[in-house]
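Mind looking over this structure? Questions follow.
Here the complex is missing one protein chain, while the rest keep their positions.
Moving on, here comes chain A:
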Amino acid sequence: MDIKEYISSGIIEAYVMGFASEEEISILDCVRKNNPEVQQAIIDAQETLEDFATREAIAPPPALKSVIWAKISNENQEQPITAAQQPETIATPLYPTQSIDNSKATLKWFAAAASILLVASVSFNFYLNHNKNSINAQLAALSQNQKTTDLAYQNLKSKWDMANNPEIRTIPLLGVEKHPDMKAMVYFEKKSNAVYLTLENLPLAPEDQQYQLWAIVEGKPVSLGVYDQNSEKAMQQMIAVNAAQAFAITLEKRGGVASPTMENMYVMGKV
């Protein structure tokens, strides 16, 4: 599909109106970053909806403004007490109240001061350590996040590249009777006979089993190898094949088998 067709398919409108599917959204989020034409089409459609909102504006009851501001100010005050304030409150009751003998009093005073310092220092250390831990945790979460996003982007990009390459034929494999909603995609490069596979929504296979891809050549199944679901790569290269009439996927024991177990077929698609 070229970009003009993509834009005029109505996908942009579905996206800005909020009813595009999750898959469509993630593809479009990726495309808009790399294609100014698509980006502009999105902005145009959003502007139409903004103009619509402006045109259909209705003044809310005047009293609401101060009610809302009061609510917001309230929210702002409800922020939790920070850890840094705590050492002080723990330390205060330790001050001596009376002195009997001068030297004893001084000693007492020192002891009190020392314990205040100790409490303060322990608390402060605790606070620093706690802070450090939470920053480390945040950092780890962020970098994990970044990794997942990168991976999703790479996987989407390889699909997108495939879909836009005129040398590549995309063959959807659809669920057979037993698994009606399942879907996988085969990408077939005419020149080199290379075959790539994405599993789309096939469920995770049990530990001891794997999905195996088959090509039907002259009416007979030929194994194109198994798909590794432990890999981070969504699109995997399979064994090349010449003159396939159809592709199918069966669930087999780990490592694959010589001939397909027909009752374990999940999806198939004709070339």
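Keep this in mind: a residue touches a chain if its C-beta (ideal position, glycine included) is under 8 Å from a C-beta of that chain, and two chains touch if they have at least 3 such contacts; residues count from 1.
Simple rule for what comes next: contacts and distances are computed from a predicted model.
A single chain of the complex does not appear, and UniProt lists its protein name as "RNA polymerase sigma factor", one of "ABC transporter permease", "AAA15 family ATPase/GTPase", "Aldehyde dehydrogenase family protein" or "RNA polymerase sigma factor". Residue A:P60 is the one among A:P36, A:P60, A:P166 or A:P180 that touches the chain missing from this view.
Across A:I72, A:L204 or A:A258, the residue that sits in touch with the chain not pictured is A:I72. In the full complex, the hidden chain is touched by chain A at residues 8-14, 16-21, 29, 42-46, 48-61, 64-65, 67-69, 71-72, 75-76.
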